[in-house]
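Structure first, then comments.
All protein chains but one are shown in place.
== chain A ==
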């Protein structure tokens, strides 16, 4: 029992120290998020250790291993719980040798428990980034690197509805990718571009891969480099990887990856990668999206007004398109506008996805049906809207 106590104390010191501060606010233990997968069991195991019910802890750990035979973290806990029966043990992970791997497993335990304990009440909170999913976007993926978690939301008539969440690993050097080879995971609003099946990939990628469109328009504008950022599976010899272990990709357990592939559609499904998801209540979410919706609607109407100054007032001085800066853009728009008698603009399939980070920036994508006495066309367009001095302004516009 002494052995168990020691194990307990060390474990909990290590884990509570990290999780306690935020755990208070997310104490609501609503069913939904993180109830699938091994994390509820893991939480239970640690609870039993805390209560010094080591037999029960071992039992559940073994149950867990029957469901996830390659779950190294559970093997480590099992080793500790067994060893505690044979002799007093000192710490978490009493295997000598492989201390780096023990540290990684400890990190994984912390990440999983934190994600579980701080899991949002799914029904009442929505990731701030999903201001509006497009009608074709049946699902959206939101990643929280700090919690080592990926959340899937379904598009429930415009309102995001929680579907599933999974433990993930990201770049070994952390997040906010800037240059090729920095081993970091990019932060931003991305999209699944394609699917690569398992047969075409080395074992490292596990059950397959979903490449995303890093670097996106905004990354390129900021001069960020690199490529080949994927969501992918896990090598066959392990259930999960350490929280920080990839070269920038987001990796999932193979069974989770396969589940995810039921939701993801290349070319449609957005992937928003954040350091730490901001959660909004439904009311706040509604208020936030309304403000931007109105700004977009004013831009559309001002364009239709044929008053080019009213139209251009929606563009930031920092505006740049793929090939033009603000003054080029303004000059071109004024030139085109001189002969216009009438303009009709329709916006379809609009999505508004907030970019993670301090700035209030939203990636807006739509199908634009433009008709005028001159030319008419229908294109997919993407804009980056940034709140400047309390007003939404367009800082980027281009074809999507």
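In the analysis below, contacts are C-beta pairs under 8 Å (C-beta built on N, C-alpha and C of every residue); 3 or more make two chains touch, one makes a residue touch a chain; residues count from 1.
By definition in this document, contacts and distances are computed from a predicted model.
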item	value
Listed names "YwgA family protein", "Branched-chain amino acid transport system permease protein", "Tetratricopeptide repeat protein" or "(Fe-S)-binding protein", matching UniProt entry of the absent chain	"Tetratricopeptide repeat protein"
Option from A:95, A:154 or A:201 whose C-beta touches the chain left out	A:95
Positions on chain A where the hidden chain makes contact	72-73, 75-76, 78-80, 82-83, 85-87, 93-98, 101-102, 105, 237-238
